[in-house]
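Dropping a structure here in structure tokens format, bear with me for questions.
A protein chain is absent from this complex, but the other protein chains hold their places.
On to chain A.
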Amino acid sequence: MAEIRVEHLRKAFGDFVAVQDSSFVVGDGEFFVMLGPSGCGKTTTLRMIAGLELPTGGKILLGGEDVTMRRARERDIAFVFQLFALYPHMNVRKNIGFPLLAQGMPGIEIRQRVEETAKLLRIDHLLNKSVSGLSGGDRQRVALGRAIVRRPKCFLMDEPLGTLDTEFRDLMVHELRELHNRIHATTVYVTHDQMEAMSMADKIAVMNHGVIEQFGTPREIYDRPATMFVADFIGSPPMNFLGFGGGLSKGASEIVVQGAKVAVPEVREDIAPADMALGIRPEHIRFDDGSKLRGAIYGTEYLGTTQIVAVETSGGIIKARVPAEIRLNPGDQVGLALSSTRLSLFEKGSGRAVRTAIHDTVIHHGASQGRAHRG
């Protein structure tokens, strides 16, 4: 197992830049998730780490060794592909043993290793089956088996659960994390599904348009989004934004939004007057008739224990997550109280988060924190 260090990685296809100045470190034994919308460059980054694509610039270090220009087969990594796939002309046993055959391992040893791996994944009863008859989940288990059988330096997985239905996917998310807890393999996992990312990752990098917008633990990413893109991409429903104008000065702890004074975490930097946005997670909103910030109930979505309430304010629709018991009727006027310690502030132009008291305990990851969102 080894640490993966990516420094200023860049990839251009002709004029199109798929990955820009990407830097991050995946610690030894860490489960790292790259999260982002379709086309943001996740697969491209992964393929460069694997050696299937040569970077246009930057460096990749595996266990301290510079492997940027090495061939894929000299890197000692395993890759689980997005749509692929097992070799249809081989049975399960041959598929799992295929990487060992490349090393010229004797047949008996291959047999033994394949069986061990199959037991670990609970697919030992399928070993002599043809892969064409397998269910989606079993196929993915076999693909995982192919990856772990060789005990490589690290695992790269490109949306391995993307083709499974929701039920299977939840099961596999659980299994994958459990497997990781047992073998502690350095893993880079790519997905566009935030639930997968949040439930499995030790660290997440949120990507957009080839840029890593934020790198951090799931909790950091959720509680302290570094850009408006991250705030909007993570969470369901996503973070609400309320626009306000004017600058901010260091030490301020109150802003004026739609004519109402709102207490916010203490600001830690001076911001010149510009268009700003206040970011509020739906669960940080309470209904309070005393609040100056007001709106009319627009609609509700009942979820059992909670409900999502859309409130129409003068600054647009705000979604709040409130207990399911509260009875509301469309058109009712309500006051909105916000949890002052959990709010985020953004510069609208760049999308960047303003430094406030919520950032006071930031852990440094040795990589660029939250790059500016390209307007």
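Quick note on the criterion: contacts are C-beta pairs under 8 Å (C-beta built on N, C-alpha and C of every residue); 3 or more make two chains touch, one makes a residue touch a chain; residues count from 1.
What we mean here is this: contacts and distances are computed from a predicted model.
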Given that one chain of this complex has been left out, which of "Dihydroxyacetone ABC transport system, permease protein", "Cytochrome c class I", "Part of AAA domain-containing protein" or "Transketolase" is its protein name according to UniProt? "Dihydroxyacetone ABC transport system, permease protein"
From A:5, A:93, A:113 or A:150, residue that would touch the chain that is not displayed: A:150
Touching the hidden chain in the full complex, which residues of chain A are there? Just list them. 50-52, 71-73, 75, 77-79, 81-85, 87-89, 98-99, 102-103, 146, 150
